[in-house]
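The structure under discussion appears below in the form of structure tokens.
A single protein chain has been omitted; all remaining protein chains appear in their positions.
And now, subunit A:
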Amino acid sequence: MTSPALSDDDLRRKSVAYRRDLLRIIKHAGAGHTGGSLSCIDILNVLYNRVLNVTPETARHPDRDRYVQSKGHSVEALYVVLAERGFFPPEGLDTLCCGGSPFVGHPTRKVPGIEMNTGGLGHGLSISVGMAMAGKLDQASYRVFTLLGDGELAEGSNWEAAMCASHYALDNLTAIIDHNTLQITGATRDVCSNAPLDEKFASFGWGVVSIDGHDLAAITEAFSGPAVTGKPTCVIANTTKGRGVSFMEGVVKWHHGVPSEAEYKSALAELDAATAGLTEARS
């Protein structure tokens, strides 16, 4: 179940802790998608601590809310949140990408709490449409959320799914775009521009909201229900790739860069300072 008692400051502290954890496991594994995990972690924080009606105990319950991470490469963000929410013991994360580990470098159902194996881009939205459609057929109350990268939107399958979602009026579906504006080659606007994103989704029949994807209150509000009754919702979350670690922010190489020992210590020092700032603000 969600934790409605958590304040925005409580969630901010969790976000800092999640950032520390995901950097630690990426450093330990020597592999991972650092920048995109840091850009979407605040979104996952709000989903799993405030919005999704799912717990380790209800992870297979038919009426649970569903989350599908279409941008599967940011799996480290998902793993650390699921671990902290008790879906599996956190020690497992030390085996990320190790031989025989269930913690594969993209989401797999081998890990408790993961709904669907993802990693190939342009898959999650169609899967989520199917889940939401089943919910409508069964007159169930659950909601379906999926997280897509903005570079991922170049995959044509997303637009097949977008048409289908509005055709079936799936207002139990929310697609979140982690709009960090960078992909592995460079700026998305230079690789293959998807602008204007809001108008594209609106023209496909979606309700669209644009928010600061690091503003926990704004994220919470955007996830509170369909933007427009009878339409699927697209939340364009404007984020910063590498958010929270100054030397990673907006730098393409951190798409899948792994910090050196010195960089890791420097990043942790920044995050410690952020934690201290939150504690001071509270006291």
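In this text, a residue touches a chain if its C-beta (ideal position, glycine included) is under 8 Å from a C-beta of that chain, and two chains touch if they have at least 3 such contacts; residues count from 1.
Rule of thumb we're sticking to: contacts and distances are computed from a predicted model.
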| item | value |
| --- | --- |
| Protein that the absent chain corresponds to, by UniProt name, given "Cytochrome c", "Transport permease protein", "Maltose ABC transporter substrate-binding protein" or "1-deoxy-D-xylulose-5-phosphate synthase" | "1-deoxy-D-xylulose-5-phosphate synthase" |
| Contact residue for the chain not shown (choose from A:Gly92, A:Gly135, A:Gly244 or A:Pro259) | A:Gly135 |
| Touching residue (missing chain; options A:Asn45, A:Thr118 or A:Gln183) | A:Thr118 |
| Positions on subunit A where the hidden chain makes contact | 62, 108-109, 115-120, 122-123, 125-135, 137-138, 156-157, 160-161, 163-164, 167 |
